[in-house]
Structures are given as structure tokens and as C-alpha cells.
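With one protein chain held back, the other chains of the complex are shown just where they sit.
Each chain carries a letter (A and B) given by its place in the written order, and its residues are counted from 1.
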Amino acid sequence: MNEDTPETPAPVSEAALRLAEAFVFASSEPVSLRALGQVLPEDCDAELVVAALAARYAGRGVELVEVAGGVRFQTAPDLAPLLRRVIEVPRRLPRVAMETLAIIAYHQPVTRPEIEEIRGASLSQATMDALLEASLIAPRGHKEAPGRPTLWGTTAAFLAQFGLKDLADLPRRADLLVEVPAPGGA
Amino acid sequence: MNEDTPETPAPVSEAALRLAEAFVFASSEPVSLRALGQVLPEDCDAELVVAALAARYAGRGVELVEVAGGVRFQTAPDLAPLLRRVIEVPRRLPRVAMETLAIIAYHQPVTRPEIEEIRGASLSQATMDALLEASLIAPRGHKEAPGRPTLWGTTAAFLAQFGLKDLADLPRRADLLVEVPAPGGA
Partner (left out) sequence: MAEAPAEPPLIETLVLRLEGFEGPLDLLLELARGQKLDLARISILALVEQYLAVIEGARRVRLELAADWLVMAAWLAWLKSRLLLPAGTEEAEAGEEAAETLAARLAELQAMRAASAWLAARPQLGQEVFARAAPEDFSEIDRSRLRLDVPALLRAYLAALRRSGGQRRYRPKPMTLWSVQDALRRLGAMLGGLPDWRTLETFLPENLAEPLQRRAALSATLLAGLEMARGGAIDLRQETPFGPILLRPAVAGEEDA
């Protein structure tokens, strides 16, 4: 987010900056540039305002980040250990759920039998329920195959939870297969 | 102890400031000085940190305000009206009112006892009031009958609300009634 905002603050009026700050701050969900543009004065470039705002918050306890097709404020990651002591944190997703989520993210739209085929193990209802309950996955129609099994895909909440701008933010599969370069490995 | 530090920004470490900022931001309830003190380093005065944080946000789009039980962030009062958005959620007429309106539309001018006879149920004043208040019906003189009961008809607002050019736009009664399954058989 802050890479492309060097030192020079963008020529953005303080009024626009305050308004954008208030608007994004008020929401716990990512705010799209379109929505932001509707609040800002006509002659105001939402992108510039966001860049200026991000620059202002850089290094602070709360930062402006770009996720899930919008921007939101969130606490700086380095504060997590201290904040976890005072803020109630939901349980982490179990390993099976994370693996299933990764398969859905990379193979979407995908059916449950296809997920099971990739994992080589059957998928418990509890895992599907956990992913659905967290709104990380959603049905994406049916596959035109016998039994018309439900197709699954990831949601905007998935992007928001893992701090991804969009699905293209996921590493390419080819890059995944290259394990940590083995020292001395060919 | 720096209790008497008036205007000059309190000598508060940036680390403490960041932590307090993140904690107040991520907390669903106002944060008390005591709670804040629990995450801050031992030698840190929560009160001073709060004062410094409030100073940093003064005049910005979001302000640190003191409320019962602690402090929380809040949109600057002058910006709230700019962010206000009205969401229209049109409501439906209750069933009885809709039925009454339909009968008036098809049988106008019609008296209240006649409506009751057609519906086969008595009609509450509240229902008539609701229709009158929405300007969907209006009195159309009196019937020359004992008691001279008021005759009711639909209004121009009725046509506008239903998107009708005139009453002839409604399907003719005969066309509708063909489809009525005769109760008890013909």
C-alpha cells in the first residue's frame, strides 16, 4: 500500500482527507474507492486521497491497507502479541479447514468430491460448516454432472480475512511447488 | 512523575502511543484507563498516553472522545452529517388494507358496508385510516340511502403508486374472475 507513496504528500485538501479518514474509519468492512468517491467532493480523486491517507498512517498503530477490493484501517501486525492479551480472539481454523480453503481458493469453482480427491481423504461436515460459518466460502452454482453437485468458491470475506486485494494476490501454483530453495539442492 | 504537563505534548513514547491507538481502535467497548494500563509498559502513565493520543487526533476526521467507562474513537461531529445516507426501505401494506384497497378500486364508488359485505368481514377504522393517510383513497360524496353513507374511491396517488395511467389499466373484473376457483363448485 505504501510502496507507491514516497515522501511527498499528494496534493490533497485537508478537508477531503478528513472526510475520507472518517468514512473509512467508521466502517469495519473494506470501503471501495467507488463508495469513497461518492462521499468526496466531485473534483477529488479518491485514489490520491487514499494514497495520502495511507502515507499519513504509515508506521502508526493503525494502518490503512488495501484488501478485498477496497481499503480499511487495521491494527499494525507487529502489535498482535500485545493486543491478543486484551482482545478476544476467535479460534484459529484447524489445519484441515485451512487445507480445504486453500484447495477451494486454487481450484474454484470446485465440488466436494473434487476436494476429497485432491486431499485423498473424505471431508467432514464440521470442516465445511466451519468455513461456511466464517463466510469464507459460498456456493457457486452446480456442476453439470450426474447429481449436479454444488460448486464452491471463496468470498470477499476470505480476501478480507487474509488481507488479499484479490485472488490474483495468491502465489502462483508454480511458485508454491518450488519449496524453500534447498541449500545445495540442484 | 510528569503530572503537571500542561499544553506541551506529554513525553510519551511512540510505542505506547501506537499500542494505545490500536487497542482503542480494535476494542468493541470504550477502553478504560485501567484496561489500557494493563497492556502498556509498567512505567507508562495511561492518562498521559490518552492525552497524547487525543492531541494527535484533535481536528482530524476521527477524534478520541471520553465516554462513560473510558475512551473511544468517534467521527468528528462536523463530518457526521456529510456521511449520513438515507436508505429507503419501502414497506408493504398490511393484507387487510390491500384487500380493502382492491375492493374500492374495483367497486368504486363504494360504501364501507358494501366493502364489508364483499370481503365478508368487518373493516377496522385503522385500515381505512391507513389508506386515507397514504392518500390512496378519498371520499366521493354520499350514497342516497338511509344514513347517507360516505362513498369511497381511489385517488390520483393510487394510480401513481401502482404505475397505472388510469383505472382502465387494471385487468377487467371479468378477466380476473374466470380464474377464481369457485368454492364448492359451480
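Please note the rule applied: a residue touches a chain if its C-beta (ideal position, glycine included) is under 8 Å from a C-beta of that chain, and two chains touch if they have at least 3 such contacts.
All values reported here derive from a predicted model rather than from experimental measurement.
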From A:Leu17, A:Leu36 or A:Ala105, residue that would touch the chain that is not displayed: A:Ala105
Among A:Leu132, A:Ala156 or A:Leu170, residue touching the chain not depicted: A:Leu170
Hidden-chain contact residue, picked from the options B:Ala68, B:Val86 or B:Ala168: B:Val86
Option touching the unshown chain, where B:Arg56, B:Arg72, B:Arg112 or B:Arg140 are the choices: B:Arg72
Among A:Arg85, A:Arg119 or A:His142, the residue in touch with the chain that has been omitted: A:Arg119
Positions on chain A where the hidden chain makes contact: 25-29, 72-77, 80, 83, 87, 89-90, 92, 95-96, 98-99, 101-103, 105-106, 118-122, 160-164, 170-171, 173, 176-177, 179, 182, 185
Chain B, residues in touch with the chain not shown (by the definition above): 22, 25-29, 72-75, 80, 83-93, 95, 98-103, 105-106, 117-121, 134, 161-164, 170-171, 176-177, 179-184, 186
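Here is the rule we go by: only the chains that are shown with their structure count from here on.
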Complex contacts: residues of chain A adjacent to chain B: 17-23, 25-26, 39, 60-62, 73, 75-76, 79, 82-83, 85-87
